[in-house]
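Note that one protein chain is taken out, while the other chains of the complex remain in position.
Chain nomenclature is as follows: A and B, assigned in order of appearance, with residue numbering initiated at 1 for each chain independently.
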Amino acid sequence: MFDDVNPMIWMLTAATLLPLGGFVVLILLGKRMGRALAGWFGTAVIGTSAVLALLVAKRWMGLGEHAAVADLIIPWLQLKENLVLSVGVHVDGLTVAMTVMVTIVATMIHLFSVGYMWDDVRFSRFFAFLNLFCFSMLGLIVGNTLITMFVFWELVGLCSYLLIGFYFEKKSASNAAIKAFVVNRIGDFGFILGIAGAFFWLAREASAGSHGVINLTISQMNHIGSGLLAAPGGAPLWLTAIGLLLFCGAVGKSAQFPLHVWLPDAMEGPTPVSALIHAATMVAAGVYMVGRIFDLLTPQALLVIAAIGLITLTMAALIAITQFDIKRVLAYSTLSQLGYMVMGIGLGGYVAGLFHLITHAFFKSLLFLGSGAVIHACHHEQDMRKMGGLFRAIPITAITFIIATFAISGLPFVTSGFYSKDMILGNAWDYASGARTVHSTHAESAGEHGGEATAAETPTAEHGGEAGEGETAAFHAPALNRQTIGAGRAWAWMFFWIPLVIAYVTAFYMFRAVMLTFFTRPRDEHVFHHAKEHGVPWKMKIPLIVLAAGAIVVGFPQLKFVGWIESTRPAEAWGLQISHAAHGFLFVWAGIAFAVGGGLAVLIYRNGFGLATKIRRLPGVEPIYQVVYNKFYVDELYNHVLLKLTMAACQVSYFWDKWVIDGLVNVVGTTVRSVAEFSGMFDRHVIDGSANGLAAVTQGAGRLVRVPQTGRIRNYVLFMVLTVLLAVGVFLTVRMVQNGMLG
Amino acid sequence: MLEAILFYGFAAMALAGAFGVLLSRNIVRTAVWLLATLGAAAGLYFLLGAMFVGAIQLIVYAGGTLVLIIFGVMLTSKNPHMRFAPRRAEVAVAAVVCLALVGLLVWVLLHSTWYVGPIVQTRAQWAQTGVNEHPWAHDLQAVTQFLDANHVAIVDAKGVPCGPVTLAGLARAAWYELTVMPQGDQGDRRQPLHDADGKPMSGDQLLAELHALPPQDRAIDDAALESAIAALESPDAPARTVQQVAYACGDADLLTDADGDGTRNIGLGFLGVYLLPFEVISVLLLAVLIGAAYLARPRVPASGGTGGGR
Partner (left out) sequence: MNHVLHIGLNHYLVLAAILFAAGLCTMTLKRNAIGILIGVELVLNAANVNLIAFSHYGTGLIDGQVTAIFVIVLAAAEAAVALAIFLNFYNRLATVDVDRGDRLRG
């Protein structure tokens, strides 16, 4: 059965299962292994996974345009004659890209953790959990059905719970862990409903259309979904519902508004965990999942998704400006970037969104590890108000951090962030201008053979990627965009303008963080000296340098990441091409976002907080500042509304209980009681009287009968003999009377 | 005369022992008095010709059981001279009851008709002993009629014609046959003797075999055998079964203790007629062994100290 399976499947399966083995070994033997062995073992395990992933990538690259999707489908549950629930492994370009990203980033985080967590008492357990986390995420990526995805999805949730609450002695940490878990549950509830719905409806749809054996892999679901979407009457309503329910899971996992509240609190976990959650594993899962089910998303669902992304990216970026905790700034920045990805996919920019996911993973993990290094150097000080001037103390950390900042702010041409963000904004422009949809209906209306079309486009896609910057590629063969609602309308432009402005804001808050942390005069001598004396150990520096390199190069098309994603693009999603108009505009206005936002931040914060405080004193600024600083009061809103609602419900049910239920009970009780009293009288005088009389008689009889029961065997023998004597005597007397002898 | 002297001697000894047991206050002395009674009982058994039982009585009872009892006294008494006097009322009641019991028993047995009496030498005398009122009488008569009709003389091993005691035993066995296996039944439910090849033996075969035996090895002398054979071979004889031949030949060893002490018969009985009770008793003894061992095992005191523990 497995003889003809693609070796890449085995390699990826091994890469997935290795961290599980590492987890088992570490959780069982971790304490006996000792710190050094446990740490290096955990790192080596995930490192081996990374090597395997890179080998797969090399192989995949070597195949070039012959690279074909590999699937290992294992039937699991025969539901009907032609309906099978299956599990298995799915390998395509996206899988390869994600696996490489996750394993490399995770390896760096492991390595960093060896240095960062060295003093922790639960060192080996930390690595066990990290390994389990990686296993869960890799399983989620390589799994080929929604069922495997859900299982690993929940495992990811569990790992996040374990790791966010790693310092469970801290009340805030355990609260944050519970919050993350519960908030994720809300999303997961929608997700599992969506899975159930998808299985139910799609299986029904498929069996009606006789698709042969229906195994309900994600690919097959997408196939069925695209068929439904292409139907002349438009997609059925339930498909929208399924798409939105599935998206609920992504809202929870990828921390989109309104379930974003857990992510900033997740900062309570150790910093490497934050890096892992924010970059490689947890939040990536949601975006990845939305990308995977792209063909199940109707235009209506996509619009909702885009809107959610827009809200999230805006809100989070604004909040990020006002935060002082370095990790919180990064957390809101993650939220904002996730908003970009989700919005990108929502607008049909499948490639752009997932590409941004990959590039973001590198520079965001770098930012978090950098902040971890800063925090480590500053003796676990996270407040930027106490930092400043650290460039002199820890220059390598500062440089890598600044590189990551350039990447996230989108420094043109040389950083990965520029390419991916530019692509999202370009897609948004094309959507808003509506240019795309007009041609596309004619150009590729018959583009049902997605695989072929994609394969054919792959070489050109690379050119297109290069050309995207060089403004040379012809805007040819545009794919049909699924997202047609609102295309070309005036209000659609908000999906372009707001993210563009937020790109400036992104540059601003990131440079603010850089300025406050590494430049300006040191605001706390103690922290500064601690950083200067201790510095950053090499185990933490190496990951920073590697990831910095990644943050720059991963966006280059030569690295094929974007090509791999493009190869899996659904027929109706947008690829790499961006219209000339968008290109021209973005080249200028997105290009200078880095310079304008960053320059403004440098200007304002060049001397610390002085100027910023003055700006806050301007009329009308402070109330807005307070609102933003308090994260738009979402948490408070939840607390108040939910609390009030719960209390009101409690009051209502209390009154219901007290007056209606209790009243009923009391009436019944009183009735029963009076009946009982009557019956008691009857009992006492009639029943008891007769019973007592009987008892008295019995007792008296018992007393009489008791007398011979002395308990002494000897007496019993005597009684026995006496009885025999009497019996024989009576017998003989009767006999004699009968025989006339006595009488 | 000697029998009377011996009987009264043993009886006196037994009664003395019994009353010694009853009246002695010291448990050790009680045990010694019991020894006297047991020995006297053994003497009486010898007197009654039950040599084996008497020997067993001495060995097992006086030798074994009594020693067991003495062990019991040793093990259970810190002070073997300890006395527990019964209350006087109890003594009085017990005395009255037991005297009444003796009276009743003696009265009953003296007024009962037992199938015993003076030893009768002839069949005619035996017929006058009132045996005809016995429940077996009908069958006995049938047997005797059968024997008479065939001119079979029942003799003991010494060639003397059997007395009624022996004949009674024979008759009882015959009655067994007659009852359990109705006459005329062609022997399918009988258990015939087997020859060397394991085949059922016919009456004629048995006779031939008996005839081939040297006279000292069989319980029937040549003359009796001749007459029996003659009787059975007569043309008007009914169908001969092994049992009939056995009866006819007076192979009375299985039926009487005419040979003397009867020990051989007891052995044969245990492995023959009484095999099942014998086995049952063996199993019972095993159970007793295990049960006694269980009861007498050293008790590990429960750590919690349960109620009622020592």
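In this text, contacts are C-beta pairs under 8 Å (C-beta built on N, C-alpha and C of every residue); 3 or more make two chains touch, one makes a residue touch a chain.
Bear in mind the structure is a predicted one, so any value in this text is a computation, not a measurement.
Visitor: Please pick, from A:558, A:651, A:666 or A:709, the residue that touches the omitted chain in the full complex.
Guide: Counting the whole complex, the residue in contact with the absent chain is A:709.
Visitor: Identify the residues of chain A touching the omitted chain, counting contacts across the whole complex.
Guide: On the chain A side, contact with the omitted chain comes from 705-706, 709-715, 717-718, 721.
Visitor: Residues on chain B that touch the omitted chain in the whole complex?
Guide: Residue positions of chain B that touch the missing chain: 1, 3-4, 7, 11, 14-15, 18-19, 21-22, 27, 30-31, 34, 37-38, 41, 44-45, 48-50, 52-53, 56-57, 60-61, 64-65, 68-69, 71-73, 75-77, 82, 84-86, 90-91, 94-95, 97-99, 101-102, 105-106, 109-110, 114-116, 165-166, 168-169, 172, 255-257, 262, 265-266, 269-270, 274, 277, 281, 284-285, 288-289, 291-296, 299, 308-310.
Convention: only the chains that are shown with their structure count from here on.
Visitor: Using mean C-alpha positions as chain centres, tell me how far chain A is from chain B in Å, no decimals.
Guide: About 97 Å, centre to centre.
Visitor: Which residues of chain A touch chain B in their complex?
Guide: Touch residues, chain A against chain B: 714-715, 718, 721-722, 725, 728-729, 732.
Visitor: Looking at the complex, which residues from chain B come into contact with chain A?
Guide: Chain B residues touching chain A: 86, 90, 93-94, 97-98, 100-101, 104, 108.
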